[in-house]
Each structure stands twice: as structure tokens, then as C-alpha cells.
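As you look at this complex, bear in mind that one protein chain is not there, while each of the others sits in place.
After this line comes chain A, so read on.
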Amino acid sequence: MNSNFDRTLPEGDVMRRRASLLQRMHIDGPLLLILLMLGAVGLFVLYSASGKNWDLVIKQGTSFGLGIVAMIFIAQFEPRFMARWVPLGYFIGVALLVVVDVMGHNAMGATRWINIPGVIRFQPSEFMKLLMPMTVAWYLSKRSLPPQLKHVVLSIIMIGVPFVLILDQPDLGTAMLILASGGFVLFVAGLQWRWLLGAIAAAAPVAVAMWYFVMHDYQKRRVLTFLDPEMDPLGAGWNIIQSKAAIGSGGVFGKGWLLGTQSHLDFLPESHTDFIIAVLGEEFGMVGVCLLLSLYLLLIGRGLTIAVQAQTLFGKLLAGSVTMTFFVYVFVNIGMVSGLLPVVGVPLPFISYGGTSVVTLLCGFGVLMAIHTHRKWIAQA
């Protein structure tokens, strides 16, 4: 049977007939275009937010370029090939997190880095950001949907281990993102609504317990300050008061590029990292924020389209989770800077200064491209 089929419709023929240059390179055109636009916007805003610091802009640009290369490299791999290596990757990732935790405790303080001087220096938690959804997607794609209770429980354990390890570092922001990325796979896989609601109901006592046993004083202070910034206007409330003033004073059209007084007079702390949206809001107003949001939504729309069109269940689950997690970044960051959410240290994707974050995000989009460009035009029998 198979040999007959091969003879009449050789796979190579089909590919050659439809393949453009981009497709042969396994690049998704729309995704690449939106990403490049976001990168450009990011550098543009960063120039102003950093106080016209060219060095910083060039460094960020270099990171972005490296990220694009990494993205294209990842796009070359077959998703099935990736899935084969996921379990091993997951165990290595968890092992590295344990190493970091042990080292951190020995050093009597928080450390998030694996550092072999002169060889490599990286955060295993960044590595985990991609591996987490892959692992759960790999696991659930082998079962039938919607997942049964025992599969859900196993998935939650898979998510819980790195979550607790990262929470212990302590890095609340990243831990939440890991939790979200794993949770979204479950959600896309059709986790039953009553379990979902049950989990949310169970989260309340867990949150209370976390407040008393897990959260560090600086994190509690952030939450308290979020609830009432006026409580400590000289200390922790300063950031929120100033970032709201920056955004609010931008109005509809903004004060203009390089003309934001809040950031340029040093009122706004962290203006080029986590709080960069306040600079955008001040200098480009509501119009600027909405345009940026539209770019993000376009990117998310493309990501979800890829999820729906993916041919394998692994691809569908993974693409859905990566895209939804991306929205969490956007929502949490803008929410916290505008005073809707507590300050948890999540950067604004592609705009905030920080090379690691950009490269990790672009790797995620590399996976999306791999899912989309390795589809077979004829479904296998």
C-alpha cells in the first residue's frame, strides 16, 4: 500500500510545488513581520526611556537579533522530534532548578543563576518557561481528550514541581508564568469546567497559606502597597504613584517622543525595564498604548490560528499555551504598571530592556513556527 502511494504522490513533489523561500526556511511570514515591528517599537521607546542611551539600545538590538536567529534555528526542528526529547529536557530542567535552590540556600540568599564562570551563565527558570508547556502538551497529547482525572492530577504534579522550586528562589513572577503556561495546556486540552472552578475555589486558601508561609517580606510589602499606595508614599508606593502619574499625564496623544517629564526627570524608577509602558503611555498617550496592544493582539491572533490549524494534538496544545501565556505577560505587566495588579516583576514583552527575556520569548515563537511550517499537506493514513 505504502509503496504504491509513494510512487504516485512523492512527498517532495508536493512540497516543492507550494514552497516559497520563507516556507523552505520554515519561517511564518505574518509572525516574523509582527515580531520585527514589535522589536522596532521596543528599541524606539527604549531610546527615550533609557535617557537616550545608545549603548543600551544597541545591546538590546543585538539581543533581539540573536533571538531572531535562535527562533529561526528552532523553527527547523520537527515538532515530533521536539516531543521525543521533551521528557529528558524536563528532568534536566528540574534538576538544574534543584541545583540552583541548593546553591542559593548554601549562599544564604536568593540566586536564580547557574554560573560556571567563563563557560556559561543562565537561569534554569527561563529554560523552564518553554519546557513546561511542552512537557504537559507531550503528556496530554498521548491521551484522549478531555483528559481524565488521573492525567490531570499527574499534569498538575508536573507543573507543581518546577513551580514550587522557582517560588522558593524566590521569583514569584516567573513561578506564576510557569504555572500559567502549564495550566493553559490543560485548559486548551479541555479540562472540565467544574474542575477548573474547583481549582479556583481551592486557590483562595492556598493564597492565604502562601501569604503566611511562603511569601517574603518584600513581596508582602508589594501586595500591601498595591492595595494602598498612599500608605508608604516615600518608599514602596513611590513606583506606583509615579507610574500612574506618568501614564495619566500622557492623555490621549501623549507628550511626544523624548518629552516625557516623569521619566526624563527621574521621577519614574525602573523606567527602561519593567515600567517602560509608563514611558510609552506618557509620551504617546492612549493612542500609543492602544497601537502597541493591537500589535500584541495581532501576534496573539496569529498564534491562536496556528494552534487551530496545527495537525498534531501536541502542536495544538503547545501553540495554544505559548500564545495564551504571552498574553499573560502583556496583561500582568500593563496591569501592574497602571495600578490594576500588584508589582510582581514581569517585563513587557519585546519592549522592556533585558536580553534573556527577549531571547526566551523569540524561542517560543520559533516553536510556533516549527508547528506551523512542518505540517504535512496530505494527512498520513
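Convention: a contact is a pair of C-beta atoms (placed from the backbone, for glycine too) under 8 Å apart; a residue touches a chain by one contact, two chains touch by 3 or more; residues count from 1.
One rule holds in what follows: contacts and distances are computed from a predicted model.
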Refer to UniProt and select, among "Lrp/AsnC family transcriptional regulator", "Urease accessory protein UreF", "Peptidoglycan D,D-transpeptidase MrdA" or "Carbohydrate ABC transporter permease", the name of the complex member that is left out. "Peptidoglycan D,D-transpeptidase MrdA"
Just one of A:Lys255, A:His272, A:Arg302 or A:His372 touches the chain that is missing; which is it? A:Lys255
Out of A:Leu56, A:Ala70, A:Ala245 or A:Leu295, which residue would touch the omitted chain in the full complex? A:Ala245
Decide which residue listed in A:Ser48, A:Gln219 or A:Ser338 touches the omitted chain of the complex. A:Ser338
From the list A:Leu38, A:Leu130 or A:Val188, which touches the chain that is not on show? A:Val188
Tell me, which residues in chain A touch the chain that this view leaves out? 144-146, 184, 187-190, 232-235, 244-252, 255, 261-262, 265-267, 281-282, 285-286, 289-290, 293, 297, 300, 304, 307-308, 313, 316-317, 320, 324, 327, 331, 334-335, 338-340
